[in-house]
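We show some of the complex, not the whole, and keep each chain where it was.
So that you can tell them apart, the chains are marked A and B in the order they are listed, and the count of residues begins at 1 in each.
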Amino acid sequence: MGASAALVGVAGATHVLHAGAIVSFLACALALAGVAHVIGEATDQVGNHLSPSTTGLIQSAVGSLPELFVCIFSLQAGLVTVVQASLIGSILANVLLVLGLAFVVGGWRHGVLEFNARTPRMIASLLLLAVSALVLPTLANELHLAAASHEQELAVVCAVVLLLVFAILTKSMLEQGQRAVPAEAHARAHAWPLSTAIAVLLVCAGGAALVSDWFVEALEPAIDTLGLSQTFAGLVVVAIAGNAIENVVGVRLAAAGKSELAVSVVLTSALQVAVVIVPVLVLASFTMGGAAFTLAVPPILAVALFFSVLVVTVVTVDGQADMVDGAALIGLYAIIAAIFWWG
Amino acid sequence: MGASAALVGVAGATHVLHAGAIVSFLACALALAGVAHVIGEATDQVGNHLSPSTTGLIQSAVGSLPELFVCIFSLQAGLVTVVQASLIGSILANVLLVLGLAFVVGGWRHGVLEFNARTPRMIASLLLLAVSALVLPTLANELHLAAASHEQELAVVCAVVLLLVFAILTKSMLEQGQRAVPAEAHARAHAWPLSTAIAVLLVCAGGAALVSDWFVEALEPAIDTLGLSQTFAGLVVVAIAGNAIENVVGVRLAAAGKSELAVSVVLTSALQVAVVIVPVLVLASFTMGGAAFTLAVPPILAVALFFSVLVVTVVTVDGQADMVDGAALIGLYAIIAAIFWWG
């Protein structure tokens, strides 16, 4: 926590002192990861006082805060393309890069990894639903169908559908006494008092908002300085920066031979973006002053997302994965990144 | 049977008396469902006299009659878009709406539903074949390839392929002593004499033709009155009206915990549309005076069908389904319906 506070301090300093764009961007990304880490710890501490199911709900809600704030501030800054790309990139980074690394590292150490195929299968079908909610409006837009001129209403319908399905998923998880992310992933030894945990959460929420604001302000000059396309910046740079914590956790779990937990943590993280953050942003963008955020994305992004979800579905369908599967996932990520390298 | 005859009578009355379009349309839809119900009962009664395999064949042939008649009369009335949409809608209604409801209701009562994954897997691969036979000609058409100017010949080739595969499937089912729809689905207590059963079938075939004619005549004014687009009317209204029986049967089976039978009945119903009714209509449209019926459909319809089949494939691949899976299927149906709401 001290380290995280220091990171936020450094990020604030680069912001106030108008440090170079890249330095400021990197400092903000690190600070965001620090805040995300403390939020994870604080929700776990809350879990020592409340039931696992309630904790799971709080974790879902609070854990997405930093990413949500970055997206909302970016939308207000008019960076719709960056936001769309960074959300899709967040899913891609999880299901391809992180899961691929987890399989390569885990497979390297333990040979063929075994895990229960039920959770990945269920997440795969929900991800495919989310992909449909992206591909169909995108196609309607490209073909100039009548629905294209009702893009916002259509996006709201899709968002409500996704949130309802997520609500039923949450209810089902709670009833089964399971959380989407299994509890052991975050088990800690010593407990905080509930008041401390809640106070930390509130401070973190404020910190997340503050650092997100600086991050977005540093984003555009950093993109210009590096000469990146907006899509590549969102798809790769923002996506990886925004998922640093999940990435490390997922790979370490796989290295420790806990492949079931690793698969669950990584895929749940991708699912949360697809069926919580995206629909919340769609609904939020109506009440905000910024640019409208709809589900009609550049077609190549939608197709890249579709293939990623499809490959992950096939790789995890039999509850077995090894280095070759991991390499295939990372390879697909590299191909997609290459396509957007030139804009 | 008495109730069904009454429904046909009411539909006839609304037709002769030129009742309001919506009233007449609803009366005809109910009458069609009644005729379909009696046909189902009569083929079961025939089954008390003939071998299960022969009964299965008769059931396949006669059970599709009402839907076939509606489509043929609609084609003769030049409603090609409505027919294409209603056939695809019939598949969507089965694999998404009915199966989704079955999983939600069954999952609500029984938790995780278990079923043998072999039948759904086999049906999924045949549905994917049928989707390919729709997507590839559609794409050839959109891209103005050379094949596009031979649209009708191409449609005939695809239709013959689908019917041949269906013939091999039927032969395989007969040899295994199984019917596509397992026998218990329709087991009845008291038997009719064979002559009665056949007479009822003949009367029903005539009744189906008559009511289908009225239904199609009432369809266009009803669409206009309701201000619906032709695609939405076909995709949602006609599709649900034409599958009322399967819908009720599928959901009731799942509620009774017979999930294997429910999955089989619903998916077989979708498969019959894809590999029997569609190819028969393609071949029939050449010999009729009406509009040509080919496999080049609006691209968005083809893509919506593709995603639906894909999601159902993933949901059923492990022989387990629960409320969340059901919600995902219904959610996809809602998103697709929303896209066509505006035309």
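One rule holds in what follows: a residue touches a chain if its C-beta (ideal position, glycine included) is under 8 Å from a C-beta of that chain, and two chains touch if they have at least 3 such contacts.
Keep in mind it's a predicted model, so treat the numbers as computed, not measured.
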With 2 copies placed, total copies in this complex: 3
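We take it that only the chains that are shown with their structure count from here on.
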Whole-Å gap separating subunit A and subunit B, where each centre is the average of the chain's CA atoms: 40
For the subunit B and subunit A complex, residues of the former touching the latter: 229, 299-300, 303-304, 307, 310-311, 314-315, 317-318, 320, 322-325, 327-328, 331-332, 334-336, 338-343
Touching residues (chain side subunit A, partner subunit B) in the complex: 117-118, 121-122, 124-126, 128-129, 131-133, 135-137, 139-140, 143, 145-147, 149-150, 154, 157-158, 161-162, 164-165, 168-169, 172, 313, 317
